[in-house]
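Every protein chain but one is kept in place in this view of the complex.
Entry: chain A
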Amino acid sequence: MRPTSVTFTIGLIFGYLSLRLLLTSMFSVELVSDSVTYEKNRLRAYKVHTGTFLFGNSSQKNNSAVNPPNSTRILCWIMTGPRNLESRTKHVKQTWGKHCHHILYMSSVKTDFPTVELNVSEGRENLYWKTIRALQYIHQHHQDKANWFLKADDDTFVVIENLQYILSKLDPEKPLYLGRRFKPFISQGYMSGGAGYVLSKEALKRFVKGFQTGQCTHFSTIEDMALGKCMETMKVEPVDTRDVKGRQTFHAFPLDHYIIRQLPRPRPWYMIYDYYVPNEGPNCCSDFIVSFHYIYPVQQYVLEYFTYHLRPYGYLHRFRPEEIVEENNKTNKGG
């Protein structure tokens, strides 16, 4: 009698367990497959993201920095030093540096960053020497790589596409000089160093020639002002880089120094040097900003996020000069 009750119990347990397994597998199939497809979609999404990242194209379409539609080619050179490579320059390299056609990092020491070694020591008093050597170096080795030469600091943020937009309307064979124009010291003004400045191919030639002939000298350690003097001497023209609505594109300070609405007031200290009368509040700045200064690593990525990623879906921007361009393109292509 005992064996049968044992087998009965075994059967009981067996029957219970197998039915339980059957029931749970039936109900959880849906949930499991959902979480599986969810994970698959996530993986696919990451692949898409890394795919575009590898091509250095953080935007969706039309990254004109990779293949410029016309012949505007920009060589970026960053004024930096060994102390800042990890803390600042690295982040420039990972953000807007990718949009330059060519980029050089100028330092006093050669490294695998990679940095170019200028035969100059670090320090504020050597900034103009560094600039002179950097421009001579670029002229000697990289003259033909680009027709426009942008100088920036390791705490400048630049939107290369917007710089390109401005430059595409100008002739690089002319002696031209662009940036945030400052009034003092030089009668035709000079461009702020921190906001970044651009020399045309011809302007670069004239700068180098100026030092060869002694027309330009290291007469001051204030890099941006001294370079401005050389530009004036060599008859290089400063360009008004404001947009069609009179709003600035290059900025010597971060956005919050300009965009906050203010009651009418005398110029704050950081706008005293401005050559053109600056606006405070929403009219300070063009939609197609070229640069900001004093941008530390977190802000570099924040600005990259705002510029290239975050957007209001389907929003028809108020300021749309490109509409006119697209219309022209359509009539040219459509035929």
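A few points about this structure:
Here is the rule we use: a residue touches a chain if its C-beta (ideal position, glycine included) is under 8 Å from a C-beta of that chain, and two chains touch if they have at least 3 such contacts; residues count from 1.
FYI, contacts and distances are computed from a predicted model.
The protein name that UniProt records for the chain not on display, among "C1GALT1-specific chaperone 1", "AL3B1 dehydrogenase", "Nucleolar complex protein 3 homolog" or "Dolichyl-phosphate-mannose--protein mannosyltransferase", is "C1GALT1-specific chaperone 1".
Across A:F8, A:F219 or A:Y270, the single residue that touches the chain missing here is A:F8.
Contact with the chain that does not appear here is found for just one residue of A:I138, A:V159, A:A195 or A:A252, A:V159. Listed here are the chain A residues that touch the chain not shown: 3-5, 7-20, 23, 34, 38, 41-42, 45-46, 49-50, 53, 58-64, 94-95, 159-162, 164-165, 255-256, 259-261, 281-283, 285, 287-289, 297-299, 301-319, 322.
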